[in-house]
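Rest of the complex left out; these chains stay put.
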Amino acid sequence: MADELSINSKDTLEQLKIAMRQFAEERDWDQFHSPKNLTMALAGETAELLDCFRWVTEEASYQLDDKSAQAAKEELADVLLFTVRLADKLNIDLFAAAQEKMLKNADNYPVEQVKGKAKKYTEY
Amino acid sequence: MADELSINSKDTLEQLKIAMRQFAEERDWDQFHSPKNLTMALAGETAELLDCFRWVTEEASYQLDDKSAQAAKEELADVLLFTVRLADKLNIDLFAAAQEKMLKNADNYPVEQVKGKAKKYTEY
Amino acid sequence: MADELSINSKDTLEQLKIAMRQFAEERDWDQFHSPKNLTMALAGETAELLDCFRWVTEEASYQLDDKSAQAAKEELADVLLFTVRLADKLNIDLFAAAQEKMLKNADNYPVEQVKGKAKKYTEY
């Protein structure tokens, strides 16, 4: 059933969720995937992304060399996969949560007030 | 056009990508969204997730109190949104990248070898 | 005794270690300070530093406004305090470890080879 869904659905986040479940089940890794541990894993992968960018300028960060670009792509993929997995373990509907958060962000950062400025909303 | 796509598509990652583009454009924030800066933002949001879990046990991390659960949901949403935005800025097809990475992970962690064990693949 | 040492010693890392021990003992917080948890706390504090710098340019990062400068100072202090505390819990002599690591770094990055270049040593 999971496989049928993963084949038929166009919901990309849902597909990844199901694939990650299966991956963990096959390896008997559910025991390690507590939300606490997954959060650490997510933060670890995110930081590996930082390593791709720490010494490059902002300008250069748009045009990584091939090796760094490939590394960034893989790290970003890991970040997404752990995000999806953590949401699943916390029973969070990730897409709905992202949509809600965008509405909240739109409230916190009204266009007329923040246009062209980058501050935290508490500072406006 | 973007709006039509965002309404019609069931591709959740694609929808978020388009919504984030529009959000940044309306606020003239593209200038701040260099990959370098977005990576820092992503890592910052991820770490806020750590704060929800740092003093709880693994067991308790499955059952956060309401306030922490809401905080975790919002932080996780931010992580996803910045992941999507960064991928867009790096011209990475995020879903394809995640699928590729899962295949690579399956190679690195063959079921028969890693079942029930949690080590980095370089240690097997 | 701890207090005498903290007053007499000029070893600043040692002083902080003792002060942090006392702080935790008085609050009965040793039970929360497992190395695993402290690592999460350390990473959380470090990421708050990222928030001070995420949207500023490299040039501007040398001259933060007063509010950001104060925030950065406090976050950096927390990073140091958790680093000291974690080393204590892991029975690591932090100063000795830092000196050893500098020697290793000097080996990995010989002056004549890396002068003016920023790459990871594995790439030279």
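Each chain carries a letter (A, B and C) given by its place in the written order, and its residues are counted from 1.
Everything that follows uses one rule, which is that a residue touches a chain if its C-beta (ideal position, glycine included) is under 8 Å from a C-beta of that chain, and two chains touch if they have at least 3 such contacts.
Bear in mind the structure is a predicted one, so any value in this text is a computation, not a measurement.
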item: Whole-complex copies, counting every chain including the 3 in place; value: 4
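FYI, only the chains that are shown with their structure count from here on.
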item: Superposition of chain B upon chain C: rotation angle, C-alpha, nearest 5 degrees; value: 180
item: Mean-CA-position distance for chain B and chain A (Å); value: 0
item: Contacts with 2+ other chains: residues of chain A; value: 39-40, 43, 47, 57-58, 118
item: Touch list for chain B against partner chain C, complex; value: 32, 37, 40-41, 43-44, 46-48, 50-51, 53-55
item: Touch list for chain A against partner chain C, complex; value: 39-40, 43, 47, 51, 55, 57-58, 118-120
item: Touching residues (chain side chain B, partner chain A) in the complex; value: 9-16, 19-20, 23, 26-29, 31-32, 34-37, 39-40, 42-43, 46-47, 49-50, 52-53, 56-59, 61-62, 64, 69, 72-74, 76-81, 83, 86-87, 89-90, 92, 94-95, 97-102, 104-106, 109, 111, 114-116, 118
